[in-house]
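Removed from the display is one protein chain of the complex; every other protein chain stays in position.
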Amino acid sequence: MAAIDFDVELRRAGAHATGGWRRVLFLAQRHVLGAAGLVIMALFVLTAIFADVIARYDPLTIDSTRALARPSLAHWMGTDSFGRDVFSRIIHGARISLAVGIGSTALGGTIGVIVGLTSGYLSGWVDLVFQRVSDVLQALPLLVLALVMTAALGPSLPNVIIAIAIPLIPTVARVIRANTLALRELPFIEAAKSIGMSEVRIALRHVLPNTLAPLIVLATAQLGSTILTEASLSFLGLGIPEPYPSWGRMLSESAAEYVRTAPWLVIFPGIAISLAVFGANLFGDALRDILDPRQRG
Amino acid sequence: MSEVLLEVTDLRKYYPVRAGVLRRQVGTVHSVDGVSFSVGAGETLGLVGESGCGKSTVARSVLRLVEPTSGRIRLDGEDITHLSKTALRPHRRSMQIVFQDPFASLNPRMTAGDIVGEPLLVHGLASGKDLEARVAKLFEQVGLRSDQMRNFPHQFSGGQRQRICIARALALEPRLIVCDEPVSALDVSIQAQVINLLIDLQREHGFSYLFIAHDLAVVAHISHRVAVMYLGRIVEIADKDELFRDPRHPYTQALLASVPIANPLAKKLAPLVDGDVPSPVNPPPGCAFHTRCRFAMDRCKTERPVLMDAGDGHQVACLLNEGTGRSQLAPTT
Amino acid sequence: MFAYLVRRLFLMLVTLFGISIVIFLLLRIVPGNIVDILFAAAGYVDPADKANLEKELGIDQPLIVQYWHWISGFLRGDFGYSYVSEKPALQEILPRIPITARLAGLALLFSASIGIPLGVISAVKQGTRLDYALRVVSLSGLSLPSFWLGLLILTASVAMFGQMPIFNPNPQTWLEAFTTYAVPAAAVGFRSAALTMRITRSSMLEVLRQDYIRTARAKGASDAAVNYRHALKNAILPVITVIGIEAAFLIGGLIVTETVFNIPGVARFLVEAIRWRDYPIVQNLVMLIAVVVVSANFIVDMLYAVFDPRIRYTD
Amino acid sequence: MADKSDLVLDVKNLKTVFFTNSGLFKAVDDLSFTVKRGETLAIVGESGCGKSVTALSLMRLVPDPPGRIVGGSISLEGTDLLALNEAEMRAVRGNRISMIFQEPMTSLNPVMRIGDQIVEAVRLHRNIPAKEARNIAVEMLRLVRIPEPARRAKEYPHQLSGGMRQRAMIAMALACRPALLIADEPTTALDVTIQAQILALILDLQKELGTGLVLITHDLGVVAQTAQRVIVMYAGRKVEEASVEALFAAPKHPYTRGLMASIPAVPVPGIAAPARLNEIPGTVPSLVRLPKGCAFAPRCKLAIKRCEAEYPPLADWGSGHLAACWRAEEVAEVA
Partner (left out) sequence: GEPKQGGVLRMYHRDSPANASILEGATYSVNVPFMGVFNNLVIYDQHIAQNSPDTLRPELAESWSWGNDNKKLTFKLRQGVKWHDGKPFTSADVKCTFDLLMGKSQQKLRQNPRKAWYSEVNEITTSGDFEVSFDLKRPQPSLLAMLASGYTPIYPCHVSPADMRTHPIGTGPFKFVEFKANESIKLTRNPDYWKKGLPHLDGIEYTIITNRSTAILAFVAGKFDMTFPTHITIPLLKDIKSQAPNATCVVEPTNVSTNIIVNSASAPFDNIDIRRAVALALDRKAFVDILFEGQADIGGTMLPPPQGIWGMPKDKLETITGYGPNVNANREEARKLMQKAGYGPDKHLAVKVSTRNIAEYRDPAVILIDQLKSIYIDGELDVVETANWFPKVARKDYMLGLNLTGNSVDDPDQSFYENYSCGSERNYTNYCNKEIEKLFDVQSQQIDVAKRKELVWDIDKKLQEDVARPIIFHARAGSCWQPYVKGVTIMSNSSYNGFRYEDLWLDK
């Protein structure tokens, strides 16, 4: 039983961190992994925003004279077979991969919320139909669905986003629906009813905002998996088309051929994907811990 | 009592129990099984009973938050049992509800001010500056500072949260407030604050309360009349003093005897009943209490006693009270 | 219980019916058909030849008719003929199923046998370094693209051993048979083991918070008894569900892994068939997969009933 | 003070802290008390004042993380529990010291039969064959007056009503005839009629087995009817301790006083109930941000400057009546 210096412990435990930045800092200390995830994500987002500033070369310019250069001071991550700077491509790739990740998560999330809210709130046959549709979508392998969707729509950034977003809808909708069902039973919803509020207004004003926390947690977790799905699609040749440097594209089958002669072509994009997904997952985990009231403590 | 504000007649609420592929109904929960009572203007009717006996269902039915299976609810003389949602809206202003769990009753994502102002907004009674002023006044009424309007529910303590709930109920200036165990979730030292507040507000505004609790002492303190429920039915209803002086129903007697008295010198606990409350899915035939009653006779198993007047507005549903109008049973101890 | 079973079976059929429509329509929405692809190599499409071939394959008929032909055949067990190989579709699909099944089974086995114990350990040691380490490892499992992992494994094994575990339909030695499946299964299994571990961990944490765990400790039960006899038994249900759902996701992982390791299983075959617009193969295979997935979920639900006495399925 | 050998439990300066997202706090601060063989000690106090944490600390079951016992000693029949290693502690738990929890609905393992759960408790501490343990389990169920105990033993918790589950919990806790039984609000979740049954049962069994009992509750009525001695806790600290008669006759701490006054009493015929209840103004403080001095000072009518600056020590106000208040003597007069 170690003696405890209360003042030190109190400070360390953030007893005085009650609001604002102090509290954020305190939470960051308590959830080191989550903070790391947040930092990673923030770095990637900043990278995406300032890609033009950070990248030292144009990611698309081809230069036969410096093809397949090893990593060096001039080209930190080497160059690809077209002589394009891998580092610059990864920097710009952040834009595309994050656009896919965030775009499809947002799209799938939004539709999922609408569907989940409607079916949870209205129940009845709307709910029944939704449940069956989501059963159907969930029984189809996600990648197969995305494959067929991109094949149907053609490979382009918006289409890839759509293709990845669609399988996401039932996942989100299920979570939101479950939450809505639980919320519907809460007294504050009854209280709203008892003052004569309309159902739609209750759904929008009382139910929806209270599904945000689980939604955010789900979204961060899904963000990672959408980035991975894009990578898999690109690997199979159906993701974002050349010459845009999405990370998945950079890792695609043809790049994989260089795995031994120019491993940097395979290693670095792989690390970029893994790191971004890792960051999103770390952050999502911590967020779940913080937002889940039962996990407090 | 003066004029009758709320009159509930033979209220029943059955929930189906479903099972199977076609979700066929296989049974019925007799949550409320023929309940009649009335609440006068400015009066408090207390409703006590064991957990699951249907108190909340009565409360919700009165407010039409659940649709009663049968029976009639008259508010201020008007039958509101079958009014449509829109037709009901104006009546909603006359009755409000305060729930047991103040935290769950408040939307965690709205500020206290918004919560209290919402009924006014919904009914188009106020907006903008006017709304703010009225909310501030409500805050003051329930003993909250108006600068707390911008705080979120989690920033309040339990008692304060219940005050917000009460303020919300007051916003529409209702005539009847249904309180469904409003103090059960509160700390004992806070409970008194809320009860006092309710009493003060009643004195000021002349509200009627339908006050539900499982704590006899609390009910006794605040009510003018008390109704005792058992398994979906009212078994005894009487003036408060009358009820405590002369409980007629064996269940009421058991209830009274079971309350531990906060006095080490007073009588020791003596449980008067054995066994557990039967399930409302298959309530026992006859008198629902006969399975636990010390005085149960053969008739109790088949005959269902109805509420009968025992004088002074004291009504009991017990076969032992037949005829004489008076209980032959003196409560032991 | 019986009524519940019937109801679940009925819902299963509804779901399968929905899937059949979805996959059927999706395939028709995708532009181009087998004929375009067959003719692509020739560098031009002769409209008359195309019309002939479409007629021969029956893809000129109204969608309803096509759907009816397919689905009635499927129900009779007549899967039609592959457009590409012109062999009976069943004959093309069946021999590939055991390969993928073995792979998936092994991956699930990895996933369960590694994920569950590690998840329990991580939950029991919540907040310790070990827990942190395990969580980081499991998160990285979720973060590594499995094809990338597979590629690195292949490259590394050639570089280090001059050998690679490429698929061999007739393995000579026991070791060969094992590596044929084990290495790719590990590449996919890593991800699902990570997932299983996370679910186990959070489910265990949830259960460990429960009052009855405290009760068990108050009885003087040892940590092992509490963790395994009391907690795991309650925590395992969500894990089973997730493993059931994971079965569907596994197919996705298998597609890329079968490509990287060149394993002639159904997953890669499915992708090829989609590429070729080989409707009979795609439709029937997707249906078979769906039947497996839906049944897996069904079985999981049944396991729930077995494991959890509270569930009596009255609603 | 009574003879040492008579003491079942002797707690000294117990300190338990929690490290949480909202900060670190002392849930139990410097708590000392004793329990004699066959004696019932009640601990009262409002929600969150540290009653359950005290109980868990006695069992050494404070969830770690976030909680930790950081000081004091707990001596059970002469052995310091805090000095035992985990294995030794396990041998004590459920054997010499047992606990009944607040929530009968959730405190039983939902996937194990009632009988098996009792059998487990028995066999953990006694090396006897399963069959014999099963007999003991049924016997225990009979002892706690569960009808048809043999059949009930084979049922799962969800098949029992709340009252029966609590009885089963009691059966389990008493299966090894412990020296000390801790009952943490054993009846709060139950109805008054059932509560009366359960309390009567616990007291009966306690008498029969000579067990020391720590009864935790927030209901002063229950205290009055069951305990011999009472501890009143406020914000993690013991603010008052006395025999039940002394406490009810003349509380020495303003908080105890306020508590008693704020509880509505069942009207006694003839005596008109007071129209308003006495209330304690203000709210229960958050443990994370306790004032420097007396935690009750902000709500106390008697508070003086000193209360805000200095925490009053527990002082003996005669015949073992302890209270932590600078103005304890004035309490009776002012209220």
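Just so it is clear, A, B, C and D label the chains in written order, and each chain counts residues from 1 on its own.
Note that in this section a contact is a pair of C-beta atoms (placed from the backbone, for glycine too) under 8 Å apart; a residue touches a chain by one contact, two chains touch by 3 or more.
Every value quoted in this text rests on a predicted model; they were computed, and no experiment measured them.
Seen in the complete assembly, the chain not on display touches A, C. Touching the chain that is not shown, out of A:86, A:259, A:272 or A:286: A:259 (per the contact rule at the top). Remark: the omitted chain is touched by one listed residue; of C:37, C:71, C:97 or C:137 this is C:37.
Contact with the undisplayed chain is limited, among C:198, C:230 or C:277, to C:277. For subunit A, the residues in touch with the chain missing from this view are 60-62, 64-65, 67-68, 81-83, 151, 154-155, 237-238, 241-243, 253-254, 256-262. Residues of subunit C that touch the chain left out of view are 31-33, 36-46, 49, 52-53, 56, 82, 84-87, 92, 95, 151, 154-155, 158, 162-164, 166, 169, 259-262, 264, 268-269, 272, 275-277.
Here is the rule we use: only the chains that are shown with their structure count from here on.
Between the interfaces A-B and B-D, more contacting C-beta pairs are found at B-D.
Centre-to-centre, using mean CA coordinates, subunit A is 48 Å away from subunit D.
Rounded to whole angstrom units, the spacing between the C-alpha centres of subunit B and subunit D is 31. Annotation for subunit D: residues 63, 65 touch two or more other chains. Along subunit A, no residue makes contact with two or more other chains. By the touch criterion given at the top, residues 186-188, 190-197, 201, 206, 209-210, 212 of subunit A touch subunit B in their complex. Those residues of subunit B whose C-beta lies close enough to touch subunit D in the complex are 50-51, 157-160, 187-193, 195-196, 199-200, 214-218, 220-221, 240-241, 244-245, 254-266, 268-274, 276-277. Every residue of subunit D that touches subunit B in the complex is listed here, in rising order: 46-47, 161-164, 191-197, 199-200, 218-226, 244-245, 248, 258-260, 262-269, 273, 275-281, 283-284.
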